[in-house]
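Only one protein chain is missing; all other protein chains are in place.
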Amino acid sequence: MSLYKTGRRVLVVGCLAGTLALTACSGGGSGNATSSGTTGGSAAAQTITYLVDNSENAVNQTQALIAAFHTAHPEITVQMETRAQGTDGDNIVKTKLATGEMEDVFAYNSGSLFTALDPAKNLVDLTGEAYMANLTDSFKTAVTTGGKVYGVPSGTSDGGGILYNKKIYEQLGLKVPKTWDEFMANCQKIKDAGIAPVIQTYGDTWTSQLFVLADFYNISQQDAKWAENYTANKAKYADEPALTSFKRLQAVYDAGYLNKDFASATNSQGLQQLVDGTGAHYPMLTWVVGTYVALNPDAANYIGFFAQPGDDAAKNGLTAWVSGGVYIPTTTTGDKLAAAKTFLGWLATPAACEASAAALAPTGPYNVKGCSVPADSPQAVLDLQQYFTDGNVGVALEFLSPLKGPNLEKITVEVGSGMTPAAAGAAAYDEDVKKQAQQLALPGW
Amino acid sequence: MNQIRLSSRWLIGIIGILVTTVIFIIPFVFVFTMAAKDEKAAASLRFSWPENFRLWQNVADVFASRNHMLIRAFVNSGILTVCSVALMVVLGAMVAFVLDRRRSKLNPLVNGLILAGLIIPPAVVPTIWVMQTLGLFKTLVGLILIEVSYGLSFTILIMRAFVHTIPREIDEAAVVDGAGPLRLFFRVILPLLRSVIVTVIVVQSIFVFNDFQNPLYFLPGDANATVQLTLYNFQSQQRSSYNLLFTDILIITLPMLILYIFFQKQIVAGMTSGSVKG
Partner (left out) sequence: MSVGTDLRRANSRVGRASHPGANFAKHAYPLWFYLPAGIIFLTLFIVPTVLSFYFAFTRWTLFDSWFIGFDNFVQFFREPSLIGSLTHTLVYGVLTSGLKVVLGMLLAVALTGPVIARGYLRSVTFFPVLLSSVGVGITFKVLLDPYHGVVNGVWSAVFGGDGPGWLTDPKLALYSVIGIDVWKGLGLATLIYIAGIMAIPAEYFEAARVDGAGFWKIFRTIILPLSFPATSTVIVLSLIGGLRSFDLIWTTTSGGPGWASDVIASVIYKQYQAGFYGLSTAGNVVLFIVVTAIVYPLSRWLNKREAEL
């Protein structure tokens, strides 16, 4: 009993004392860090922190990039930090920026998510940097607001469309569809052969959005000004031509084309089905290529990719997702800012593409001039590259408009599993977008 | 009469063992088998004995991943849990004690605040601002104090009921013997609260150790990771390594399991000494 009591008292006192001591330490902590940073001798020696998401791909790629950068610039040390992915990650990034706790350099999406960071206030303007000339225009557009450019690419651009199993296509004598009707006809034949024509994986809700988002090239072919009007509150998803995107999502469900476990399957299970040939098509982004190649190395050869077809075969083309960006927050200043800019400048060189390709096979074209996709890339990446070579590419809506409603993936799950009709889902999404527009204080809402 | 009691004793016991085994033990066994499989076998999600038993390899992999992040996480979580729970117990007991014993005008306010602490969901960003002002943000101390402030309400609520069962005559006797308030509290009352303290320690340790969101927001940075955050390492938008994920779940459950097994006797002993036997 007395032992127990003494133990407890020691514990409490220890904690209190420790608490005080730690407070003292943390108070002086930042000072220590800077002084140890300069003991390296040269005044330029700097350590900068770099925040990336914690996916295996991002971590491996970043480690390779940092290693190569250290060889090229031994005077600067880059230290990787990681954060959660998805919407949790969005919050962490915003919270860090709002509270001034952001790392010296960070990677984050381009397009609408980038716009929501209030770049004019939070990010360092890079418009005048010499290396901007190395970057593609489509990338620069996705990291520009108010006429200023804020980022360099963190990886490759990707395609959104349909991954398909070429073995099934060969067996059934099918051709890659150029129109939606051809696609549905193919699906019917596949279904008759006893194979699930379309894989959907609503266990990972984000995957449910593809039929809607990857259809954007087709919308913009019918109305080139659609994105602009949408941002200005003049075009709606509840009206044609955009309503068709939701109708297509509903159509594959109504026709009974989905795998039976569509409601619970996850992204990796969906890829497994595609690789195993129990499902024929999977509407997806090409950044999963590495994942299915890991499931079965042979799949690199027999999984292909085509853009989501529209009504007109002559206007067939690809909806592309622009690479995420690497940015510097305004809280990075002085020597650290100079070091951060050196790092970003290096990222915008072919050397960085090579280092990154060595760790993670590219899943689409690079946005740095002089970088190219290797000829021995998986078939789906080569198929994707063909659209870029032919020039039949437009970027996804989220890179043209700051508006992306947060509930799209819930709505597409509902429409895609027959809980809500397409028209009602599209109308609900318009409502959802309205909140986003008001939050961003866009004119016309 | 005796026979009936004897047979019901066995009947209830056996039914209980069967039901609880199915409901509570099987999920645990499932986690264990998943943790012992290789990645491919685990991805099928079947409940089967692993053909290729590689629990130790998985454990090693989980510990090694991301530069042994799990070890750092265990140290952080350990300090966090021990310190915040110790503070919660002492400070909470002080409040519970005075709140039960003394009728003052403050009581309604204190009761209101306790309820508010239970009801109101904490506001993340303003909390970070306050912590930054105090220099507590991104420090383990800050997170300890956060856990204390979020856990106090529950602690006080539970403790007050037990303080109430300690007769005031004891206080009076102690004061007559010349004890001041500190001595009365630390030497007389606190030891009498032992069984509820054990309960609070167990329950709050579980809360703090298993907490996910507060470390995420108030103690960011890989070097500061706590154990629950390591689950992120094996689960991503593209791919989940189920075998490693479940190995991690298994590993980070063990400390609380050990704590409970260790304290369980104390709970039972502390309680049975005071009341019914058999």
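Going by the order they are written in, the chains are A and B; count residues from 1 in each one.
To be clear about the criterion, a residue touches a chain if its C-beta (ideal position, glycine included) is under 8 Å from a C-beta of that chain, and two chains touch if they have at least 3 such contacts.
Because the structure is a prediction, the values reported are computed rather than measured.
Among the residues B:A60, B:V75 or B:A161, only B:A161 touches the chain that is left out of the figure. What chain B contributes to its contact with the hidden chain is residues 5, 8-10, 12-14, 16-17, 20-21, 23-28, 30-31, 34, 44-47, 91-92, 94-95, 97-98, 101-104, 106, 110, 113, 115-127, 129-131, 134, 145-146, 148-150, 152, 154, 156-158, 161, 165-172, 175, 181, 184-185, 191-192, 194-196, 199, 203, 206, 209-210, 212-213, 228, 231, 235, 242, 245-246, 249, 252-253, 256-257, 260-261, 264, 267-268, 270-278.
Think of the hidden chain as still there; on chain A it touches residues 1, 87-88, 90-91, 94-95, 97-98, 116, 118, 121-122, 202-203, 205, 260-261, 263-265, 269, 406-407, 410-411, 413-414, 417, 419-420, 428, 431, 435-436, 438-439, 441.
Please note the rule applied: only the chains that are shown with their structure count from here on.
Between chain A and chain B the centroid-to-centroid distance comes to 37 Å (mean Cα coordinates, whole Å). Listing the residues of chain A that touch chain B in their complex gives 1, 5, 8, 11-12, 15-16, 18-19, 22-23, 26-27, 54-57, 59, 81-86, 88, 92, 95-96, 98-101, 204, 206, 266-269, 272, 287-288, 291, 294. For chain B in complex with chain A, the residues that touch the partner chain are 43, 66, 79, 82-83, 86-87, 90, 124-125, 128-129, 132, 135-141, 144-145, 190-191, 216-217, 220-222, 232-233, 236-240.
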